[in-house]
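Working notes, structure below.
In this view, the complex is presented without one of its protein chains, the others remaining in place.
Take a look at subunit A:
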Amino acid sequence: MSHMLTGVPASPGIAIAKAFRLAPDESVPERKAVEDSAAEKKRFMKAVESAKTDIDQIRQQTLERIGPQKAEIFEAHLFLLDDPDLIDAAMEQIDSEGVNAEYALHEVASGIMEALRSMDNELLRERAADVKDITGRVISKLEGREHSALSELSEETILVAKDLTPSDTAQLNLEFVRGFVTEIGSRTSHSAIMARSLELAAVVGTGSEASDIRTGDIVILDANEGTVIVNPSNEQLEEYKARKQAYEDYKILMRSYVDQPSVTADGASVELASNIGGIDDLEKVLSNGADAIGLFRTEFLYMGRASFPSEEEQYSVYKHVLEKMNGKRVVIRTLDIGGDKELSYLQLPKEMNPFLGLRAIRLCLDREDLFRTQLRALLRASVHGKLAIMFPMIAVLNELKEAKRILAEERTRLDQEGIAVSDQLEVGIMIEIPAAALAADILAKEVDFFSIGTNDLIQYTMAADRMNESVAYLYQPHHPSILRLVQLVIQAAERHGKWAGMCGEMAGDSAAIPLLLGLGLHEFSMSASSILPARELVSRLSKQEWSVLAEKALGMSTQQEVLDFVNQQLRSEA
C-alpha cells in the first residue's frame, strides 16, 4: 500500500528511486575506568589526529566537487577539533575522572550540544550537528570502526535517515544518490544547504513517520512540494515520471535566462529587480540574475534588539549591500515601522487603526532623530554603489517636501564635515496610498522615481484589511480600479521623465506582468525566485501589443474578467 508523508521542501527537485535507510548511531560509549590516564590521553589525541586527516580529505573532495564555500564547513570541523572547550575539556575528564576517552569525549560533547540546542537561534542549534559529526568520527576511530556506510551504494537511491551530518552529505555518491529524506532538520540545516548547492532533491523534517521507510521501498520524492510517497501505485509512478521530466525541462530553460537581459519580444528593456529583507537574501538575488534591488526593507536592522541601530552599524550594512550589487541600483526604503510592526524600545501608544495611524514616514517625521540617523547612514553609503532612497507611505506633497528638506540638511551637514556623498543619488517614494496615486502628477515633480507598493495600495483602495480572512475576497490586484490607479502613476512619471516601478507581490505575478508591461511599468521588483520565470515571460511578450490589450482590460467590469482575458491572451500566444 502506498502512503504519503510531508515535510519541509529543503532543496527542489523530483526523484524516484529505491530507499536506502541510513541507521542512526545513537549508541553511548560505555564508561570504563582507566588507570593510565597519560596513555589514554595519548590514544585520544591519536584518534583526534586521525579524524583530522579524514576530515581534511573530505574537505579536499568537497572543494573539488562542490566549491570553496561548502568546503568551509569542514574547515570549521577541523577548527572544532582544536577547540579547548571540547578537546582540552575531554582530556581533563580523562584525568580527573579516570575514565576512557570515548566516554569522556561523549560526556563533554553532550554538554556542549545541549547548550547549543537550547539557544534561541536556529543557526546555533544547527551547530550541534557539527559537534555530533566530529565527535562521532573521533569515537569511531577510538573504537576502531568505519564511520560511514554510504560507500556501499551501487544503484539509484533516495537516502532516508533521521538526520544527515554535514560529512554524510558531502560524501554522498552523486552517481547513485538522487535525493534524501530526513526526519529532523530545517531549511537552514547544513544538509539542506548542501543539497541546494548539489542540486539534490531533499525533504527534511518529516517527523518520525519517515522511520517506517525501509531499505528497498520505492520512494517518490517531490521536493518541490515537500511530499514523499512510499511504495506508490503505477498511476502515481507514471504521473510523477511525467512531472519529473517537465520540471527538469523547465529548470534548464530557466537557467538559460540568468545572464540574459530583460527585454521584451519587441525589444523594449525593463528592469527585473528583487525585494530583500536583509543581507542573507543577497546570495539569491545574485544567483537569480536580478537587474537591481527594487526594495530593501530596512526593518530587520531595527527588530529583535534592545535599542536603535547606530549610524555606523546602518552604514556598514548599506555599504555592504551596495558593494555586493556592484553598480546595480539598490532602492533602500527608509524605516517602515509603526502600525502592526512594533519595536519594544520605541514606546508607541496603542492605536485603534494601526494601518491608518502613525507609521512609516509619518512616524519618521514625528521622530526626526531616528530618521536623521538613517538618512546620514544612507548618504554616507551612497558613494559605494548606485543608491536610491525611497520614502514609504507618502500621502501628500508636504510630507515628501519635509522628508526631502531633512535629507538636504543632513547632506549639507556631511558636506561641511568633508564626508563625500554621491551626486548620482536618486530619491523617490512608494505609492501605496490612493491619494498619492491620484495626485501622482503633483508628486512627480519632486521625485526621481515612484515605486508602487501594491499590497498596501490594494488594502487602502478596497478598504479591506489584508490580514482579515473574512474580507480576503477584496484583495484583487487585477481589479480595474487598481489597474487604473497604476496607470495614473505610470503616466504621471512618464510625463515628467521619471521612472515608475512596482515592489508589491503583484510585480512578480505572471498574470499581472503582461498588463503592467503594457501600461508602461519600467521596473518590476519581486522575490528573487520569481525573476527567471518573469524574464522568460517578458521575452515572449510584445510591449506594443500589450499596451493595447491593457487599455482594453482597464475597461472591464471585474477582476475575473481581466484575469480570464489575460490568461486567454497568454495561451493564444504560446
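The rule is simple: a residue touches a chain if its C-beta (ideal position, glycine included) is under 8 Å from a C-beta of that chain, and two chains touch if they have at least 3 such contacts; residues count from 1.
Just so it is clear, contacts and distances are computed from a predicted model.
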| item | value |
| --- | --- |
| Protein that the absent chain corresponds to, by UniProt name, given "HPr family phosphocarrier protein", "ABC-2 type transporter transmembrane domain-containing protein", "Extracellular solute-binding protein" or "NADH dehydrogenase (Quinone)" | "HPr family phosphocarrier protein" |
| Residue touching the undisplayed chain, where the options are A:Thr6, A:Ser211, A:Gln236 or A:Ser316 | A:Ser316 |
| Options A:Arg127, A:Lys244 or A:Lys498, residue touching the unrepresented chain | A:Arg127 |
| Residue touching the undisplayed chain, where the options are A:Glu199, A:Asp280 or A:Asp415 | A:Asp280 |
| Option from A:Glu49, A:Asp85, A:Glu143 or A:Glu199 whose C-beta touches the chain left out | A:Asp85 |
| Touch list for subunit A against the chain that is not drawn | 76, 79-80, 83-86, 112, 115-116, 119-121, 123-124, 127, 131, 278-280, 300-301, 304-307, 309-310, 312-313, 316-317, 320 |
